[in-house]
Structures are given as C-alpha cells and as structure tokens.
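Questions regarding the structure given below will be posed in turn.
Shown here: the complex without one of its protein chains, the others still in place.
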Amino acid sequence: MTTVLVADDDSDIRELVAFKLGQAGYDVLAVGDGAAALETARAQEPDLAILDLMMPGLSGLDVCSQLRRDEATAALPVIMLTAKAQEQDVATGFATGADDYVVKPFSPRELVSRVQAVLARTAS
Amino acid sequence: MTPVAPELPREALEVFFEVTQWPVLAYFLLVNTSYLLLIALAAVELTRHLRRVPFAGHDEACASPLTPAVSVLVPAHDEEAGIVTAVDAMLGLRYPAHEVVVVDDGSRDATFARLEEAHDLVEVPRVVPQDLPTRGRVLSVHVPRDGRTSLVVVRKENAGRSDALNVGVNVARHGIVCFVDADSILDPDALLTVTKPFADDPERVVASGGVVRAVNGCRVVAGRVVETRMPPGWLARTQVVEYLRAFLLGRAGWSRAGALVLISGAFGVFRRDVVVSVGGLDPDCIGEDFELCVKVHRAMRDAGRDYRVVQVAEPVSWTEVPSTRSVLASQRRRWHRGLWEVLHRHRDMIGNPRYGRIGLVALPWFVVFELAAPVLELGGLVVVALGLALGAVGGDEVLRFTLVAYGYGIFVSVAALAVEEFSFHRYGRWRDLATALVVCVLENVGYRQLTALWRLQGLLAALRGTEQVWGVMTRTGFGDAAAVLPAGARRAGGAA
Partner (left out) sequence: MTSAAGVVARALVLAALPTALPTALPASLPSALPWALLVLAAVVLLLVGGIAARRAARRRRAERVRRATEPLRPLLLELVAGEPDEQADAASRLTALAPPVWRSVEPAVVALLSKVRGDSRAEVVGLLEDRGVLARARADLHRRGAVERARAAELVGAAGDATSVPALVELLTADRAGEVRLVAARALGRIGAAEAAAPLLSALREPRGRGGVPPQVLAHALLRLGPAAAGHLTAALVDDSAAVRATACEILGRVGAVGSVAALRERLRGDASPEVRARAATALGRLGMPSALPDLVAASAPPAPGAVRTCAVRALGELGDPRAVPVLAGLLADDDGRVAALAGPALVGLGGPGRTALHEAADPGAPEAAAAPDDAVDAVPDAAAADAPEDAAPGGPLVRARAREALVMAQLREVVPAQRRPSRARAVAPARLVGDGA
C-alpha cells in the first residue's frame, strides 16, 4: 500500500488531508512539525511527502533540502503545501527539490489528483 | 510604650517621622495608583485588541505580496547551545517575506560552527553599507549554499550587543528591522502581529514593541512554546508576575496613553530609515534599547513629525529570566544604571513641553517612580523599622505604611492577574493561578526589598561612573562588559 507523509502544524489541515487521502486509499502518516517529518520520512520510508512550508522548527523547505541531501530519501517525491503564494517562494520551492506546489486554501479533491500525478510521474 | 532608647534620638526621629511620613505615604499611594491606572488603560487596550482578533487579517497579510519585508536581526555571542533552534524558529516564522541576519559578535564558542553545519553556509563577498558607524570589524559574511534561504550570518570582532545590532542594521536589506535576542522564543505569528501597526498606519508608525514573557517552566517544542506554566523556584515565579504587571500591562497602558518610551530589546521592530537617522544603538550606553526609543521620540518631535510608537498587546515573545540571585542582581543593577544614564543623557527632555506627553508625563514618571523608587522604598523601610525599635512610632503608623506600600501593591498585582485572566489566560492550570496569587503576597517580603537594594546599587554605580566620565571625558564603552554578562542579565530595559 502507498504511504503518504503529511506534515502541517495546522491540525485542521492535517486532519483534512489525512481524511481525504485515506479515502483515496493511501496510508497516511500525519505529523505536526518539521523535525518529526524528517524523522518519520527516514524511519517509515513513505512513498510521498506533503510538507507545509511554514512549520515550527524546521520549515518545509529545510525538510525538503535535508531529504534531498540524504541518499536514502533523496528520491522521495515532495509536494509543498503553503499559504505563501509569491513567485519567489514558488521558485525557491522548486529549486529546493519540490515536485509540486499547492497553495492554501486548497481543494482536497485537487490535492488527491496531484498526489496521484506526482506518484505516477516519479514511478517511471 | 516604654521608651528604652535615649530621649534625644527618639524625639528627633519622632519629628523626622512626623515631617516625612505623609510625603512618603503619598508617594507610595501615587506609585501604586499610577500602576493601577496603567493597568486600567491596558485593560481597555486589551479589550479593544481582543474584540478585533477575529478580523485582524493575519492570513490575508501572510498571503499578500504587498506586505512589507522585514529583516530579523539576531545578535549572538556565545550562544552555541540554542542558536540553531533559534534561527530555525525565526526562519519558520509565519511571514510572507523576511530575512534573518545573525550577527556573531566574536563568539569564542561553536556558535558559528553550529550554524555553518546546520545551514551549509558558504562565505560570500558582500559589500556592507556603512549607514551606521560601527566598531567591531566585519570579518566575513556567510549565506546558505542554496543561495535562496533568507539567512545571512555575519562574523565580526567582539564589540558588544549594540554594535552587533548596528552591523545588523547595515546588513539588513529590508525597510523594517526587528531586533530579537538569540535566546528569545517567538510565537509563530509574532512578526505578523508586531508589524501589523506598520501595515495599518504606514505613514506614522515608526516603532512597535512586542510583549515579553518569562519562558521558565514553559514546555518548549521545536523552538515554540506549546504550554505555558509557572516555573519552579520562587525567584523565577516572582518575575513571571512582575513581567506580567510591568511588561504586558504597564507598557500596553503607556502605549494606550500614547507615551510609550521603552521598547524591549528582546523583541522590538523599527523602521530602518529611522534607526539610521538617529544613529542606531549607542554602544556606550547601558540602557541602549531605552535610549534608542527615547532618541526616536526626540528626533520625531524635533522634526515635528506626526508619528507613533506602539506596543502590541498580544504576548508573542518569551525569554529566560534569571533563576539565581546573583544573575538577577547584576541584571537589576544594570537596568537601573541604564535607566539613570538614559534619563541623565536626555534630561533636557524631562518636563519639556516641546516633547509633549513624553517630556511631560512619561519621562518624569520614570524619574519619580522608577529611578527614585529604590531610595524611597528602602528609606521608608529603614525609618519605620528604626522608629518602631526606638518607640517613636506607634502601631497605627506602621499599619498605615504597610497598607499603602504593600497592601495596595498586592491589590495592584492581583488586578494585573485579573486582567490577564480576562484577556489572554495563558496560564491554564489551577495550580499556576494559585502560585501566582501567592507570589502577589510573598513578593512583598524579601523580593521587593532585595531588588530595591540592587537597583539602589545600580544607581550609585551610575552616579560614580558619571563622575569619572565627567572627570576624564573619555569613555571606553561597556561592550565587553556587556558581552561577558550571563545571558539573562544582558538585556536592558526598565521594569515598566
């Protein structure tokens, strides 16, 4: 079964994403901050990570770049989820190695199709 | 009552007591009443503020590309233990566009090495503009290797906190600068909250301060306070109540009255151009934060500008308060010495109608009720004790003194707790409430007298220091002295 890691400090968003992805048939690991995200990504080896950009401790970008630096997690597909919508932030997100970028407020349905698309793209 | 002492001293003391007791009582009455008024003003301010939280528009400001960018300046000296967590937390603050500038002020520990490792720093050539004069030479400038993370680390020769912040202002690229101590813990919305006045009233607001609270005893996870608790140890507990009364409510009251003269250096936000125009922080002044704020007021009033200096009511910044007596003592001596220096330097503003509420109300208040407080506090105590010992005063007089000086003080403290309970109620546990109430009573026995003693020592040191300076007309600067003080004692700022 495909496992998705969700890291967001807003419990509403976490619950919402977990619920929607659970419905779509994914296993979901939900955490509330960057450090926990990194730890979970290393320990549980999920198939995809959805990271909030602004989290306490390590930001989504920090987590992403640390994942990329580590051989074991370098290939983990990452979707950034964030309220920051400026071009600069988007560019930074992609430069750091994110595969896709979803702006809050988000559509749960659209998020699922993005998860599916990213997984399909990176599987090949 | 049988007089055991010789007649003459007793009679002299009786006369003395007769003459002085009413002014002294009136003084304490006024001190506490002024505090009560400030707390009442703060309560009005907090009510206003809280009713507006639902439409504060933080999400909107956070998503807006038009929100003004902020440079967060973090002076660091020997902060290896906490620097990485602190910088991570500051980079992770909810804000659309901010950079973090860490100024490593000649640390002798691994402060820089920790940062270098955590953020994969590389040295870059960078031309630092000399908008503010600085002392310690800039040795090198570093940025994360990705060239994108908004972090700049500047290494410089040690020259004290003020100089480090001045270098930070020079390096800062944005129009608003935020001074934060490396050991401060900020709430995730801290920047949005404290810069809101700049966004709401961009023409007039030149500075805003955040409320500082004691982090001792709180549960901190990943550089964020997740649960507010009373610390163990009565010294720290007392300071929690003290900070609540003075920082949260006292300053919110001053802000409401439009006469805020003190923005805490642990978390203050300024317009960069204004800081540059007043010459930045004075490295020779112990109370540099207070001095900067007074200097800003002076410059604005001299220029005849319509301006505002505000305190944001929301508690957003947390700092470790001293938990040992010796550290607390040096902190309070330093604060009081700084208070004297600033008031002395700007003495021409005191009582000067040209400076409006600042000159006529706020600064005189600081002179009378802050600067002179330890003298009257200890003096009153000594006279009453002597009079009682010599039989010169009766129970009524003692009772009256106690009532006005301490009873009324307890009432003020409890009132502050009530305002906190009705507004932010951060201390959720019943046990913490009980502790706080006990502190309101207990702080009057021992703590108040001890701090008064330390403050008096600070005042005396300041007076001696100034005489020396007047004599030789050279100042060596307190930079190094400031740098070697323990973390909790380094921050300047009066009690109100």
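Letters A and B mark the chains in the order given here, with residues in each chain numbered from 1 onward.
The rule is simple: a residue touches a chain if its C-beta (ideal position, glycine included) is under 8 Å from a C-beta of that chain, and two chains touch if they have at least 3 such contacts.
These numbers were taken from a predicted model, which means no experiment stands behind them.
Undergrad: Identify the residue among B:A69, B:A97, B:A110 or B:V128 that touches the chain left out of the display.
TA: B:V128
Undergrad: Which residues does subunit A use to touch the chain missing from this display?
TA: 10, 12-13, 15-16, 19-20, 23, 65, 68-69, 71, 74-75, 85-86, 90, 94-97, 99-110, 114, 117-118, 121-122
Undergrad: Which residue numbers on subunit B touch the omitted chain?
TA: These residues touch the chain not displayed: 25-26, 29, 33, 36-37, 39-41, 43-44, 46-47, 50-52, 54-55, 57, 59-60, 63-68, 122-130, 134, 137-138, 140, 143, 145-148, 199-204, 306, 396-397, 399-400, 403-404, 407-408, 410-411, 414-415, 417-419, 421-423, 425, 430, 433, 437.
Basically, only the chains that are shown with their structure count from here on.
Undergrad: With chain centres defined as C-alpha means, what is the inter-centre distance between subunit A and subunit B in Å?
TA: Centre separation, subunit A to subunit B: 40 Å.
Undergrad: Can you name the residues of subunit B that touch subunit A in the complex?
TA: Contacts found on subunit B: 59, 62-63, 65, 85, 88-89, 91-94, 96-97, 146, 148-149, 188, 221-224.
Undergrad: Write out the stretch or stretches of subunit A touching subunit B in their complex.
TA: 9, 33-35, 54-59, 61-62, 65, 83-86, 88, 92, 95-96
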